[in-house]
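And then subunit A:
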Amino acid sequence: MTSTHKEPRGWKDLPLGAVSYRLSTDYKTGDWRALRPVVDLNKCVKCMLCWIFCPDMAIVWDGEKIVINYDYCKGCGICAHECPVNAITMVPEPTE
Partner candidate 1 sequence: MMLVRYMLEIRWHGRGGQGAWTAANLLAMAAAYDGKHVQSFPAFGPERSGAPILAFTRISDEPIDLHSMVYEPDIVIVLDPTLLKNVNVVSGLKKNGLIIVNYEGDTDKLYNMLGIKKDEYKVVVTPATKLALDILKRPITNTPMIGALIKAAPIVSFESIEKAVKKRFPGSIAEKNIALIKEAYKLAKEV
Partner candidate 2 sequence: MPAQTLPQIPIKKGEPAYKLWIFEPGWKGELPLILNPRQLAEQKRSALLPGHRLCAGCAAPIIVKLASFAFRGPTIVVNATGCLEVATTIFPYTSWAVPWIHNAFENAAATASGVESAIKALKKTGRLPWDHVDVVVFAGDGGTFDIGLQSLSGAAERGHDFLYILYDNEAYMNTGIQRSSGTPKYAWTTTSPVGTVLPGKTQNKKPIADIMVAHRIPYVATATPAHWLDLIKKVRKGIEVNGPAFIHSLSSCDRGWRHDTSLTIEVSRRAVDTCYFPLWEWTPKTGYLLTDRSLAIARNPKLKQPIEKFLEIQGRFRHLLKPENRHLLRELQEYVDSVWEDLLNRAANAPR
């Protein structure tokens, strides 16, 4: 949901009891990345180990193939290291 509040909010606009009011899915950690995992779908055997081990829940199964969500991927490289068929390679993040 998009918020009508200005950020950061004043105390009158904060919820009671200091509970969090936004989900971290609104916070993109993708820009932490120096190396970017790239999947070679021709090599992928859909074993799902990358999905199992990704610490950032940045690998998504779309029903047919794995997709890397670069919004969240921090580029740790676990997926590439654990891929049994070397279908994932870590490439430098484009500097543009």
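A quick word on the picks: all candidates are chains of the complex that A comes from, given by their letters.
Note that a residue touches a chain if its C-beta (ideal position, glycine included) is under 8 Å from a C-beta of that chain, and two chains touch if they have at least 3 such contacts; residues count from 1.
Because the structure is predicted, anything quoted here is derived from the model rather than measured.
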Given the complex, what touches subunit A, 1 or 2? 2
For the complex, give me every residue of subunit A touching candidate 2. 1, 9, 14, 18, 20-29, 32-33, 46-49, 51-58, 60-63, 69, 71-72, 74-78, 80-82, 90
